[in-house]
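Of the protein chains in this complex, all but one are displayed in their positions.
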Amino acid sequence: MTSSHTFTVKTQGFNDTHDLTPRVEEIVRNAKISNGIVTVFVPGSTAGITTIEFESGAVEDLKKAIERLAPQNMQYDHDRRWGDGNGFAHVRAALLGPSLTVPVTNGELKLGTWQQIVLIDFDNRPRNREVTIQIIGE
Amino acid sequence: MTSSHTFTVKTQGFNDTHDLTPRVEEIVRNAKISNGIVTVFVPGSTAGITTIEFESGAVEDLKKAIERLAPQNMQYDHDRRWGDGNGFAHVRAALLGPSLTVPVTNGELKLGTWQQIVLIDFDNRPRNREVTIQIIGE
Partner (left out) sequence: MTSSHTFTVKTQGFNDTHDLTPRVEEIVRNAKISNGIVTVFVPGSTAGITTIEFESGAVEDLKKAIERLAPQNMQYDHDRRWGDGNGFAHVRAALLGPSLTVPVTNGELKLGTWQQIVLIDFDNRPRNREVTIQIIGE
């Protein structure tokens, strides 16, 4: 069985981080599969998907590490060519990646208790992100 | 065909790195699929999954790079709030990611000869990690 779902997240950019877990869980429950995988994907080149314990301390620590990886106040070739001012966002998104695949067993996402699925928006302005949830299983 | 498997790995934390390839290969062989994908997933927010040439030099080099990404001796907001002392582990796990999907063709994992699937435990104490292996194919 394959099923496809989308929902929209309003984001503010600059590492704005959203917990997607409740919405992904609801979609998995409604899909009524007992065993399979779920791929969580964000189209676009300035956002990423990963997991973290979604509490403000750990999220803040991750934002600081991402800032060290690709600082906002560096010179970026992308900005010199296109004037977008979001070169840092493209680099961050490419390093983190737009895709996460999570097992489903007994109808439930196989996450740890303190592990949430998050969308991080790296862009330099508010966006509406359409997240795609792809379920494969039986 | 979908099938789900788990096994446990005893880990020591602090970037402790384990080669999962033999166990994943055995599970794939027993599942008797010829073509499909395998998702290797570690539940929890302080461990990650990737591939590397599993020899002590390359593994040591990776550990040093991870230490540069999120040094153990920095101040972490997570630790200030919760006193866990493992803020560095949460950041490392979020950057590396908990999931890896590998193709299976002709009944075999499609890895390079010098490419092994590894679990890295970033936590600051020994853990028993239950790894989930999800196979989809025919």
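To keep things simple, chains are lettered A and B as they appear, and every chain counts its residues starting from 1.
Heads up, the rule we're going with is that contacts are C-beta pairs under 8 Å (C-beta built on N, C-alpha and C of every residue); 3 or more make two chains touch, one makes a residue touch a chain.
Just so you know, these numbers come straight off a predicted model, no measurement behind them.
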Option from B:22, B:71, B:103 or B:126 whose C-beta touches the chain left out: B:103
Where the missing chain touches subunit A, by residue: 2-4, 39, 41, 43-45, 69-70, 76-82, 87, 90-91, 93-95, 97-99, 101, 132, 134, 136
Subunit B, residues in touch with the chain not shown (by the definition above): 35-37, 50-53, 55-58, 60-62, 65, 68-69, 95-97, 100-105, 110-112, 114-116, 118, 136-138
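By definition in this document, only the chains that are shown with their structure count from here on.
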Between subunit A and subunit B, centroid-to-centroid distance (C-alpha), Å: 19
